[in-house]
Structure formats: C-alpha cells, structure tokens
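Omission of a single protein chain aside, the complex is shown with its protein chains in their original locations.
Read from first to last, the chains carry the letters A, B and C; within each, the first residue is number 1.
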Amino acid sequence: MQTTVAALPPRHYLNDGFGIRSWLFTRDHKRIALLYLATITLFFFIGGAMAVLIRLELATPAGDLVTDETYNKLFTMHGVMMVFFFLIPSIPATLGNFLVPLMIGAKDLAFPKLNLLSWYIFVVGGLFTLYALISGGVDTGWTFYTPFSTISSTSKVVPTALGVFITGFSSILTGLNFIVTIHRMRAPGMTWFRMPLFLWSIYATSLIMVLGTPVIAITILLVAAERLFHFGFFDPAVGGDPVLFQHLFWFYSHPAVYIMVLPSMGVVSEVVAAFCRKPVFGYRIVAFASVAIAVLGFLVWAHHMFVAGISVYAAMIFSVLSMLVAIPSAVKVFNWTATMYRGSISWQTPMLYAMGFIGLFTIGGLTGVFLATLAVNVHVTDTYFIVAHFHYIMVGGALMGYLGGLHYWWPKISGRLYPEFLAKLSAGIIFLGFNLTFFPQFVAGYLGMPRRYHAYPPDFQVLNVLSSAGASILGVGYLIPMAYLMWSLRYGRAAGSNPFGAVGLEWMTTSPPPTENFATTPVVAWDAYDYKGEVEGRVA
Amino acid sequence: MSQTHVVPTRVYYTIFAILMFCTYLTVQVAFLDLGALNTVAALAIAVFKAVLVVLFFMHVKYSTRLTWVVVIGGAFWLGILLALTMTDYLSRAWGTFG
Amino acid sequence: MLPDAVEHHHPALAHQFDSLAQQREAAALGMWVFLVTEVLFFGGLFATYAVYRWWYPDAFAAASHELDILLGGTNTAVLITSSLTMALAVHSAQLGRRRLLLLFLIATMALGCVFLGIKGVEYYHKFVEHHVPGPGFEFEAAYARQAQIFFSLYFIMTGLHAVHMIIGIGIMLAMFWMSWRGRITADYYNPIEVSGLYWHFVDIVWIFLFPLLYLIGRHA
Partner (left out) sequence: MWSGSPLFPEAASTIASRVDAVFFFLIGVAVFFSVLIAALILRFAIKYRRRAPDAIGEVITGGVLLETIWTAVPLAIVLISFGWGASVYFAMSRPPEETLDIYVVGKQWMWKFQHLDGQREINELHVPVGRAVKLTMTSEDVIHDFFVPAFRTKADVIPGRYTTIWFEPTKAGRYQLFCAEYCGTRHSGMIGQVVVMEPTDYQAWLSGGPQEGSLASRGEKLFSDLACNTCHRPDTQGRGPALDGLFGKTVTLQGGETVTVDEAYLRQSILTPAARITAGFQPIMPTFQGLVTEEQLLELVEYVKALRSR
C-alpha cells in the first residue's frame, strides 16, 4: 500500500511549461486551481488582518484604537473579503477544480477556457473590491442593507457592489462547469453512486451557485442603480420597501452559507473514509443529504428577517422550514461518527481537522437551531450570539474542513509531504485559539451585546478580552501552516502517488499528476471507499 | 440519445403563426374588462407562448430527460423566489406588525 | 454518427472530450444551465415587480398607460419573427445548407436591430416626457411617487433585456463569421444551436415583459 517513491515523477503538470505565461494562459484545471489558491490565500490574509484590527479595537470598551467610521469599514471589508473572496471560492475553486476531473477520471473540466475565464473574472472582481478598500472603504456591512447603502452611506458602495457582482459570475461559471462535467465527463463505470461523496457535495454546491448567485447579482445591480440614478426600488420616499432588498439579498445569501459548508462536508466525508479505511456509513443517505441541504436551503432565507418587519405568519413558515434544513446536516454528522465505529483510525493531520470540523460544526449548527427558534431569535438577533454562530460554522467548520482538505491533498497537489509534527501542532493551536475567540461571544450575545459596535458598555469587557486573546492565538495558528506548506514545496520529501493509502481515482495517478491526468482513461468497476476490495486486489 | 432531430420547417411556421396570433390575442384581451382575470389571462397567454418557444424552437420536446429536468427546475426555482417572497407581502396585510 | 477514428481527427473536437457527441451534449447542457441562471437573474426583477404591482395596482395601471402599445406590440412581433429565423438558421445548419444559414443569420441580426431601434425611440419619448426616474421625474400628482417605481422597473427590465439583445447580436456576428469560414458543418453545428437557445431565451423574456409592462389595466 505505502509505496514511498524517492523522487517526483519526471513529467507532471507543474513542470509542463515554465514561466509566467504558461500559468496565465493555462487551461489545465490543476494549474487554475493553484492560481485560485494563491488569490484566495491573499484575500484570506487581508480579511484576517482586518479581523486582527477588529479584535484589537474591541479589547477595550472605549472606541480608542480606530474611529467609528474606520471600525465600520473594517468589519464590512472583513465580511466581504472573507465571504465573497475567500470562503465561497475556497474549496470549490481550489480543491474542487483540482479534484473534480481527477475523481471522475476525466482529462479536464468540460469547459477549460471558461474555467480560466472564471479565474480572471474573479481577479477583476477582487481588484474592484481592493480598489474600494484602498480608495476609502465601505461601511455598509457585508449585507448592504438598504436604505443605508442607497441613500445614507457616503463610502465606496458602488465599486464594492460591482466587485461582488463581477465575482458572482466567476462563481456561476465555476458551478456551471462542474455541473456539466459531472454529468457528461465521468469515466466509464463511474456511476452516480460510485462517485466519491466530495463530488456529490460539489455538485450540490454548484446547484446553489447556479441558482442563487444570479439573484444577488441583480439585487446588487438594483442597489447600484438606486445609488447612481436614484431609481426607487427600495426607497421609502417613493413608496419602495427597504425590506424587499433583504428578501432578495438573503434569497442568495442564505443558500450561500451552504456553498461555504457543503464542500467542507465533502472533504470530511473523504477524510473520514480515508483515515478510517472503510466506506462512509450510509453512503447514499449522505449523498442525498447534500442535495437535500442545497434544495431546502433555498426555502429558509427569511429567518434572517424575523425582526425586520415581515409578517408574523411568514416568519412562522420560514422558522419551520429552517428547522427542516437542520435535519440533513444532523444526519451527516451522525453518519460520520458512525463511520468511525470499528474503523482503522489514523491520527494524521487531516483527520484531526475532520474531527475538529464535526465537533465545531455541531455546536455552530445547533446554535443555528436556536436562531431559527422564533422567540430566541428575537432576543439574540443582531448580537454577538449571531457572530459566534456563524464563526463556529464558517471558521470552526468550513475553514477547518478546507485546511483538512488542503493537508490531505497537498501531497497530490505538490508531490511533497509537509512536516507532520508541525501540522498537528498548528491544528491544535487553531482549535484552542478558535474556541477561546468565539465561545465567549455566545455569552456576550445572550447578555445583549449588539454586533457591529465600535464601543460597548464596560460590562462586556471580560468576555471581549478573552475573545481578543483567542484571536491572537488563532492568528499564529494560521501563519504556521502557511509557512510550512510553502517550505514543503521545495524541501518536503517526495510523497509518492498514494501517501495515505487511500482509495480513489485521484490516488491512482502520480503525484503531482501529469497534465492529462491519467495515462489511459480509467475504467471503474468498484464503489467509492472500497478498502476491502483494494486489499483483495479488486481495485486497480 | 445523441441523435440530432431535424424538425420539419412546417412545424416552425405553424408555431410562428400561433405565436403571432397569441400576441394579437393578448392585446385584445387587455382591453376587455375582466377584473382580476385580466392579469391571469395575460400571464396565461405569455406562459403558453413561452412553452411553445421552449418546446419547439428550442427543441426541448425532442431533447433528453436531463434537459427537461433543467428547464422545469429553472421554472420551479423561479416559483420559489416569487411564491415565498409573496407569502410575506400577502400576509403582511393581515396585520399585527402593520 | 461518424466512426470513432474519424471523430478523433475532427478539427472541432476539443482535447478533453472523447467524442463529438459528448462535446455537443456538454455544450447544450452548459447553455441550458446558463439559461437557468438567466431565469433567476430576471427572476429578481419579476419578484420586485410582483410586490409593487400588488401594492400599487392603480399607480402601475396609470404609468403603464404612458407606454405605447403599438410600438411594444410591433416589437413583440419583430422578436417572434427573429425567433423563427433563428430556428430556421439552426435548421439550415443541421442540413449543412451554408447559404441559407448565412441568410437566416443576417435576418435574425437585422430583426434584432429593428427591435433595438424601436426600443430606442420609446426611450427617447420617455426621456422627453420626463418619465425617467430620478430627480427630474414628473408624473400626474396623484401617482407621482409610485409611478416612479414602475418606470424604474420599466427601464431596468427593458434595459437589461436590451443588453441581452446586444450581446445576442454580437454572438450572431461571431456565428456568421464561423459559418462564413465554413467551420459549421452538418456534423458540427453546436455553436449555432447553442446560440439559438440563447436567442430564443431573450425572446421569451420579452414575451413576459410585454404584457406585464404595457398591458396593465388597459380597459379602464
């Protein structure tokens, strides 16, 4: 199983052409994945730097570090960067791009040029937003609520909105590419129910990207039109309803939270199977759960608006639907746990991240159920309870999953191993730092501390100091992997084609894979995660 | 399944004629006083026309099941957007929050 | 269907595909999925429309009366005709009749331009009548406020539709060029077929816009 090869293969996608042009004009999905990886890492650290400033400011109750105006711009840009430019593209555009063709045994995505175009669109969108940031910033919150964003804010709303609008198309095209690829490019024998669960979750994610993103695009366009030309879509002065904006915004942005977490769930399914060396418990149920989350996720958006002046009856409908969307998530958590039962569990870094994901996602998700419960929502909405909820899912869940996946497939991507001890250490630091940062926020939230507050009553200070302390630990935790992954690119030991002894088409080609992925198109005659079959020699 | 279907031009001309007639019809109907039914009629005719275009001009009638799923799925999601948004607006009139 | 060996050498077959059939299906599916995103893109506008029409039926009727049914109706007919010529263009491509194909592409583009021309005339009228939303907006006092919402919707909906038309004409130009160069043949006409889907979609949007914008409460 563990065939450690001393050197990298002579020919692979990384040495198939050198120089900047061979990257900027590449159509190889694997190289495009790396382009994305570089860009989103940049955006993550920009967003992270703002988080650092936010936490520094909040270490004391007075607004002493930055002005209120700057603070508002900080959390807005933090949210915009992290959501639209980091987390939404994170797994799909990097690991997804890299792995979808490999996992189904194809040579590339269905539309390679479109894939490259998506990256360029993403970069242009990012540049617009960075321009907005540098030339003065935006202070609307990442939610752009009207009428503040349309008539009151004097900041750079339009460039930011355009940046998000443009980036939306990158997301749409990526989703479209995945959908077509998964439908039309599977290798012979790779039936739907033989696909790795990662592909199911990417497929479900793509559905959301394709169905939801256009709505945010048009909504943002309406905001821009209203700001630039005084069109009255949401302006009460002409009889418009500011709350309508919220409906349209959340029609996308709620499902978007599943764009962020579903791919991580896919990673966790892969990692748990590989490090327990057994099939995922209830494979089909987990697969369907992904699609169910994607579909149900579209029916719950107004749970962000329970106190926003919607009708009581609509609130009840959306509350009960939000409850339903929690069920497939719960089912997945139980199935992963059950998969570990009687496994052959290896404590390597990706598995640590996966375990972290399951635990923290459970806490984040369960607090989501608090929020979907109407009476509790009224009290905690727009407080730090919300901030804690979504960081538990997005940082504790989605980001952990992303890091887990990055570590798991890093040998495949780079052909080299990372230092295992450092990796485990930083996983531990991240876990501790994370909980210290965000757990106190639940308490602060129920006590009533509102979010987006630049200064706060001194009663909340103890909790905020804890949180700020945690954030500095967390920041260190993120810098370490950054450092050793870069280091390993050059100095890491060669990984061999299958360093973890995992089953899956991506492990059957060299690390790094050749440009055309496989020497011959594979023919698949086994189910996903067939470790028994591998031992018995039926998987080859 | 990959067989391309060549639709006889006669079909296209027939559909074209029906579409033109429906356009005339929808204008005429708009001038009758049907109360709330005016909107219903206008939309019904528009949907009918759209279905014709999709089925014949866009060849969906002769396409794979997957294409049908995509088309119906698209319409369904539009329905979600419209219907769930309207639940709020329709029931706001019932009061409580005013 | 051509035998595999021949297909592998077909100049239009992209490297990632195994056969022309696979390529064709991928392209068609891709376009359909794209059209679904377009449905939802316009869907946001239709939702906005639904809300305000429900709230302000009288203002919408009054504002709608300012639109010219004759021009709108003509444009509907023009677009439907262009859909016919588009369908015939695909038909000609399927049969490999290059001259007819070129002819129908020209007809489609020409009709598209007629549509845009008429649209331009309508915009001009609205501009002259101060019906463009914003500070300069004027309307009979009773409905002044909400009529502005109607016209905002009118401009954004028809405006985005027109943008789609312009893109469509651009695509047709590209198709024309490809056909002219003889790159479209009876066994490879994907691009024409897929562009046709797009063109028909833009037609369908207008089929809804026409009654929703022009024909409100006309009997009154």
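Just so we're on the same page, a contact is a pair of C-beta atoms (placed from the backbone, for glycine too) under 8 Å apart; a residue touches a chain by one contact, two chains touch by 3 or more.
Note that this is a predicted model, so its numbers are computed, not measured.
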Worksheet, complete the sentence: Touch assignment to the omitted chain, from A:Asn15, A:Thr41, A:Thr337 or A:Ser472, lands on A:Thr337
Worksheet, complete the sentence: Contacting the left-out chain: of A:Val157, A:Met355 or A:Val524, that is A:Met355
Worksheet, complete the sentence: Among the options A:Gly136, A:Pro188 or A:Pro457, the absent chain makes contact with A:Pro457
Worksheet, complete the sentence: Residue positions on chain C contacting the omitted chain are 55-56, 58-59, 141-146
Item to complete: Tell me where the left-out chain touches chain A, residue by residue.
Response: 1-2, 63, 68-69, 72, 139-141, 145, 147-148, 151-153, 236-237, 239-243, 276-279, 281-285, 306-309, 312, 315-316, 319-320, 323-324, 326-327, 330-331, 333-335, 337-338, 340-347, 351, 355, 358-359, 362-363, 366-367, 369-370, 372-379, 381-383, 443, 446-448, 450-457, 459, 462, 501, 531-532, 534-535
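Keep in mind that, in the parts below, only the chains that are shown with their structure count from here on.
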Practice prompt. Report the inter-chain centroid distance for chain B and chain C in whole angstrom, where each centroid is the mean of the CA atoms.
Written response: 15
Item to complete: For chain A, write out the residues touching at least two other chains, lowest number first.
Response: 183, 211, 215, 244, 247-248, 251
Response to the item:
Flagged in chain C as touching 2+ other chains are 25, 29, 33, 36, 40, 43-44, 47, 51, 55
Discussion item. Quick check: in the complex, which residue numbers of chain A touch chain C?
Written reply: 106-112, 172, 176-177, 179-180, 183-185, 210-215, 217-219, 221-222, 225, 229-233, 237-241, 244, 247-248, 251, 521
Discussion item. Can you tell me which positions in chain B touch chain A when the two form their complex?
Written reply: 66, 77, 80-81, 84-85, 87-89, 91-92, 94, 96-97
Practice prompt. Can you check the complex and tell me which residues of chain C touch chain A?
Written response: 14-18, 22, 25-26, 29-30, 33-34, 36-38, 40-45, 47-48, 51-52, 55-56, 59, 133-135, 145-146, 148-149, 152-153, 155-156
